[in-house]
Structure formats: structure tokens, C-alpha cells
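For this view, one protein chain was removed and the others were kept in their places.
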């Protein structure tokens, strides 16, 4: 019954619709296996469509001359939809390392993997400060072909080394299907904002069982983010973690505009865990702490924070990276917020 | 010395600039009373401009053929600039009712003033729940000329009645200079998002001493918000409160996108208090609580929240309004966040 | 019959709506004088609302628990709606100077009025090049309170002087209701982008008979632009000219993003003339010509172009202003496009 309701569409027809066009429409809808119920009222004729409407192109119907308006009564996503799975999904990343359903995790680490020494030192530092997962970029999406593209397979090896030493599960970004074999021992595969609608990649990740951290695209709506998660879940992989990381707007004071209202809103739409990356969203180190606190207060299931080490070279302070000491400070603040955070 | 630094501009000239154009530029800059210091290096010629550069049109200079780039070393705003006024401004709205510098205030009340009964009942309810100021719209900016435009002067009278009964200072929006005489006993004059760049109105408010609550425009940058506050302060009125209320983006899941990173960012740029309006920003009642909590965690100096009463008619629940009971719940949550909020 | 159709709203109810809430909704809608027609189908219950629905708050109804979706079958604007006025409006600005309905006008002149000499020289130059109206800013909306705010009443006098000498009708911007008496002999009153939703000003302009040039706000949708025009027409003033001048987006390569698709789209929605301002939209002088040509090709009823003179001082070339010679070149190109432009 729920399913039926979830698949309803309402088409309001214009007055006196052209009969031939109406017949065409009806035949086409029937050919897709839909049941059609007409309600001819004094003020309008309405068609209710029942069945598997998820594949119906709403824009196409809306563009027909005889159609006044069309509305999907329920959302086009199913597997990610909280209506059909009321309980929070809990993703178990490693034994005892869970996220969602009340389990909160902080993922921390450097933007790029640069050397074994760096990668292991930062891992040890963030573990001590309370991070539950370790992140580091091996494959780096860079606007310029002349910028450092990451250590790639070597970088993955160093991350696995850090995992072994620190005991922290690792999260790292994939940029192409062909690199997936390198990710066998990675704990969480990250899909970056630029690949949120790389549908071939999403389908491939759907065939794995490994947790996927899916970042919201720069100009993606929440509905599109959920549809991308639906690609992964439709393939059979239920371990999806969503990540809000700011959207592109006219405001240039911060790199992107962090959309924290997305946290409680996503959590009404979906059962999947939602985390926030304040480092990439703002691009400004001193905003990471207040935004980490705000995200926690708003009910996020976790955070993703950039941390570097580099006592020798002040230069390597990225604009958005925290030192291990800064990160410890953020963790303490976040831990004070957590008991009083929004529970939904 | 600070002043000089605050007024510096750097103009990088192109290689081999046309001499006549350069002379024109130099004469024009000197005619504006600026000192010019040339630094001819091997790789570039740079002009440093010292003096009152706030009135120099940076876009115009940037467009000249002989200019490679131009950069204002400091911001074009002075009075609102924290660099020149390191201490937080504390706006005293009424005896004992302060905002800024550690003083936190919640402003609550109905979107529109509708009747004496409504206005007084809500005032009493929000006072009991802990609101420090009372808001209500008498003049209503409405997209449609056919929508209710507010009770106008009658509405102001009812608000003053509610002030008398509840003891709460009142905040209400002005839409035109000609209405200002009606605001004599209003405690805080609100400038709505649509009027943030109504410069004639801002100038007029600069001549008053009354606190002004300046809302960020739908498509205004933080710098533009500060420049509008500068209009008011330049006229002599130092009692300006800034209000983040969401910006217009491509995302339509919420009415606007609440930009909470603006709170800590504004507080580094300016000494003025910053409050947040989660009701108008999201337009969705169930997002008001988590966003009020997040704004508080991020260091806001206060909140502005829509509250209605209307036991008799469930219809009057605006999409974004809370009942008094909901509001009490928000106040309790916010009060738990406050002690652990970001302090800067 | 047209009227009835134009005022229809469709409310789709959720399955098994709470009876008390439904009764509340029905009573409230009836209290607004609406007729309600129910269509109970197998798949949905729909309410059709007939009557003066323009004042119904669609967001409020949409937020009710018992409502699945609500849709205005027709637009909330009436007077500006092409459906109810199929013929193009022709605004007659001065004897023989018409815009709309096949009449094309170019409005040209300097951004700011600076001196009698400047104002008269440019007027003479643009007239010779083929401009039909003369523009110049006397009241200038400026982001900074320290920037030149225009010559104000003196500026209006100089424009009237230029009108007398050149014979060209003049267009200039109003910033506040209190300045309107100065505009008695101005031919077209311009409402700037920042005042597009200054509703008190719009209402006042509705009581005049003088043509109003209404610029689209930086972050205004086309529907909002039309609703602002509706404010003016609802007051009785039918002489409204719409102006596309770019919207604020993430792209900073141009000052704003010129939305030329708005021309043919507006012309299906409304009967009012639509012109384009490529100077302010792009902020870059060399883009004015191609964008003037493109706007003309897309079916604009006119253009608004910034032209300065200043043989003595190359500096005064604003980033977006053309010299009279450049403007003549643009006019020639536009005149070649006009015969082959889109006719709708």
C-alpha cells in the first residue's frame, strides 16, 4: 500500500483537451504499465497515475499542450526514502566503528597524502584527539592540469600503512572506475563533489558492499544528491553516507556556502547518515571550528575535517587546514555540543 | 597610522604603460587628494595610493588599459570595521535589554499584526518563554499587490499596546521614509531584506539614534551588508544590529539558503552584533529549531523567530511559524547550547 | 470565462485527510469568497477553487498537513498578463516616440550627470547616432556612502536642459517617493534594480500616468518582475516598460549574467515592452555591442546603453561606457539585425 502511494502522479488537464493528444498520452502511459484514474470535476479533469511512475519523465508530460500541470505525489527515490525505511541506517565501517542512528564519527586527515612520515604523524595525532576515521587524498581532482595530481597508487599504499599503524579505518577519494582495484583495502570510498553525477561510477559502487561517502555536488539540489545515492543503493550497496560540503552561490567571502539546513531536512527525507565537511565548504581555517560546532548542534552524524602537520614549514598551512592542536580544540568544542545537539 | 593603512590601494601597472594615460591617471588621483608612491621593480611597476581612498572607484581604475590589477589593501568600510573598533558594540535597546558583547537576545512574535487580541496574547506567551523583544509586522512587503499589505499605522498602535502590556521592547519593519514618524515609540526599526540597499532610507536612519535591525538582502554579499550598515553609521547612528536571514540560491528545498558561516565571518569583519532569523531563511517550521540551535552554536548574538497563536484555527499555522509551545521548546534547546557556544 | 479560468487553483488532498482540518480549510476558503468543487477520484481527492484566488497564500495552503500539493492553474498577475490582453502594449513616451508593438527605441546617455557641458554634448552625440531617448543619472544608488551620490535636483535640471536642446525625451532614476515632485517634466521614470521591490514606491508610481521603466532586480525571478509591474498597473498606470539587466550568479567574469532568454519568455507572459541594458549587465565595454546585437536578435523592444563623452580625459571611460563613436558603431550593427530579428 505504501508502495502504491509512493508511486502516484497527478496530471491536471487543461479545459477541453485535444482528444487525439489525450488518446496518445493515455496509450503511452498505459504502455508503461500504469493504471489511470480519471476524475472529471466541474473545474478540472485530473488523471491519477498509479504504478511504477519513477521512470516517467515529468518534464515531458508537463510540456504537453493538453496538460495544465503535473505533480509527483511522492518522491522519485525509493531505497533512500525514509518513508519506506523509517529507521536510521547505521553504517558499520569497521568492527565498532559505526555512523548513523546516534553514532557520531569525526573523519580527519590531510588534504593530500605527501609522504609516509606526514601521513603517519597526522594519523597518530588525529587519533589521539579523538577522530574515528582517517582521511587523505591519493587521487586529487585539481582544476589545473599543472597542479599536483596526488600520489595516486603510492598514496593509497601510504594510507594503508597509516591504517596499519594507527588502527584507524581510512577514507579516500576515487576518481575513476579503473582505479577501483586499488581501493580493496580502503574502508570508505569517497565520491567527490565533482563526481556526484558520474553515474557510471555510482553504478559500479552499487555493486560493492563497501561504504561510500557521497559528497554533494557544488550545484546539486538535495533531491539530486538523494537520486545519486539511489543509484548506489539500487545496485545493492546500502552503505551510503551523505556529506554536505557547501554549494556554489554568488557569495565569495567563503569558498562555498555551507547549507546546514540540509542536515535536518535530509534526515526527514532519508534514513542515511549525514555528515558535514566545514573545511572544504568554507576554505578558511578559522571558520572550521564554529561550523563544526553548528553542524553538530544541527544534528549531523559526523564531521570531516582537514588536519595537517608540519612543524618545520609554516608555509604548508593550507588556507583551510588545522594543525593537530587546532583540531584537538575543535574536538573538545564539538564534544561539548553533542549532548545538547538536535535529535530530530 | 591605522587610518593610513586602512586607506591604502595598490595599483599594478602593465609593462610599458602609455605615458599620456599614466599622466591622466596620476593627475586624477592627485586631484582626489591622494599621495602616490611608485615602486618600479624589475618585474612590475606598482603605485601605492595613500589617503582617503574609500571614494575611489576601483572598477573604473581596473578597467583602464594601462592597469594590470588594482587592489584595495583594506576594506572600504570604516565605522563598521572591527580593525578600527576592536571591541564588540553593545546596543542597549531599553534599560537592561542589551545585544552584543556577550548579551544574547531572542526576538519573537507573529509575522503580521492582525488584531489586538492576537498581538497581546502572543506577546505574553513569548515573554513567558524567555523572549527579550517582541516583533510583529505592521507594514508588510508582499510580492503581490493583491496580498494583505499589513495593518500599517493601526498595526503600530497595536504593537505599542502589546509593549505596554508585556513590557517587551518592540521591533517592527519600516518600508518608506514617510512612515518614520509613526515609529517614534518603536524600540528597534527593522530594515527588511528588500530594502537593504534603499540608500535614501538608510541615510535617514543614520540621523536617528534608535537601534536599527538591518537584514541581509537576498542576493547581498557580506561586504554589501556592511556597506549598508556603514551608510547608517556614517550618519551618526551607531546602534546597528545585523541579521542573517538566508540568501537566494539554486536550491529550492528551503525558501532561502541560511548562510551560518556568515556569523563568525562577520564577527571578524565588524564589531556590530549579528543575529539570525531561521524562520524566514528556511520557510519551514520544523527547521527553525535545529537552525536556531546551530546559529547559537556558531556564536550568534541573538535570534529572530516567528511565533503565532491561534488555538481556534489550525489553518493559520504559517508554513514557518511556531506555536508558543514550539517556541518554548526552541528556547530550552537554545539555552542549553548557549553555555557551550563558539566564543570567537 | 477567461477571468474564471485565470483564477483557478487546484488543491490535491492527502489520502484520508483529518476531517476537522479539512473543515477549517473549507470554511476559510469560503470566507474569502471562493467556490469549491470537489472531485473524489479513486486515486486522489482534488479541490478546485474558483474566484478571486490572487490573494490566496499558496505557501500557507501548501504547508497544511492535509494537503499533498497545491497549484495555481493560472498566474497571480492579471493586468500584466498577456492572456487577458493579447495585444502588445505600445507606450507612447512623447509624440511619435513609441516603444512596444514593433516600435524599437534605444535609450542612451551617461551613467551620471556631471555637468551641463557633458550632459548636452552627449545628448547631441547620441541623438545623431540614432538614440530615441536620453538617459542620465541624477540620483545614484551607490554601494558606498562615500561614493558620489549624484547631482540630485541639480542633475534633473541639467537633464531637462539637455532635453530642451536635443529634443530627446529623458529617462532618469527615482530613488525615493519624496523626490517625485522633481520628476514632473521627466518623460520616463526609471525604477532601478535595487528598488524593484520597493513596493511603496511602486504603488505611488501606479497613481501617475507617466511611463515607468522597471528594471529587473539582481535576484528577482521573471514572475517577481511581473508582480512588481502588476503593482504599478494595479494603481492605474498602464505605461510600464520592463528591462532585463542581468542577474547575480556565481559567475564573476561579467558583473552580472545577462538573461536573454527572458526576452522571448516575458513576451509570452506579458504584453508589456521588454528592453535590455547590456552596459550594466556585463560591466565590460567590449561586450556591449555583441550583447546589444544578441538582445535585438532575440526580439527586444529596445536597448539602454551607457555613453560618455570626454575627449580630454581618457580616465573617465567607465569600465562599461562607450564613446559616442563606439555607440554609433553599435547602432549600425543593431540596425542591421533589426530587420531579421525574432518576431515571436
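Labels A, B and C are assigned to the chains in the order they are written; within every chain, residues are numbered from 1.
Heads up, the rule we're going with is that a residue touches a chain if its C-beta (ideal position, glycine included) is under 8 Å from a C-beta of that chain, and two chains touch if they have at least 3 such contacts.
Note that this is a predicted model, so its numbers are computed, not measured.
J.: Identify the residue among C:177, C:208 or C:297 that touches the chain left out of the display.
T.: Answer from the full complex: C:297 touches the omitted chain.
J.: With respect to the chain omitted from the figure, which of C:80, C:281 or C:307 is a touching residue?
T.: Spelled out, the listed residue whose C-beta touches the missing chain is C:281.
J.: Thinking of the whole complex, not just what is shown, which of A:47, A:156 or A:175 touches the missing chain?
T.: Selected residue, touching the omitted chain: A:175.
J.: If the missing chain were put back, which residues of subunit A would it touch?
T.: On the subunit A side, contact with the omitted chain comes from 20-21, 24-25, 28, 52, 54-55, 57, 59-60, 62-64, 76-77, 141-149, 175-179, 194-195, 197-203, 217-219, 224, 227, 230-231, 234, 248, 283-285, 313-315, 317-320.
J.: For the chain that got dropped from the picture, name the residues of subunit B it touches.
T.: 5, 8, 10, 12, 15, 37-44, 46, 48-50, 68-69, 71, 73, 219, 248-250, 252
J.: For the chain that got dropped from the picture, name the residues of subunit C it touches.
T.: 219, 221-223, 247, 249-254, 257-265, 268, 281-282, 284, 286-287, 289-291, 293-299, 333, 336-337, 340-342
Note that only the chains that are shown with their structure count from here on.
J.: Find me the chain with the mean Cα position closest to the mean of all the protein Cα atoms on display.
T.: Most central by this criterion: B.
J.: With chain centres set to the mean of the C-alpha atoms, which chain is at the far end from subunit B?
T.: The most distant chain relative to subunit B turns out to be A.
J.: How big is the gap, in whole Å, between where the Cα atoms of subunit A centre and where those of subunit C centre?
T.: That pair's centroid distance is 39 Å.
J.: Rounded to the nearest whole Å, what is the centre-to-centre distance of subunit A and subunit B, using the mean of the C-alpha atoms as each centre?
T.: So the centre of subunit A lies 32 Å away from the centre of subunit B.
J.: Mind checking the centre-to-centre distance between subunit B and subunit C? Centres are C-alpha means, answer in whole Å.
T.: Roughly 27 Å, centre to centre.
J.: In subunit C, what residues contact two or more other chains?
T.: 248
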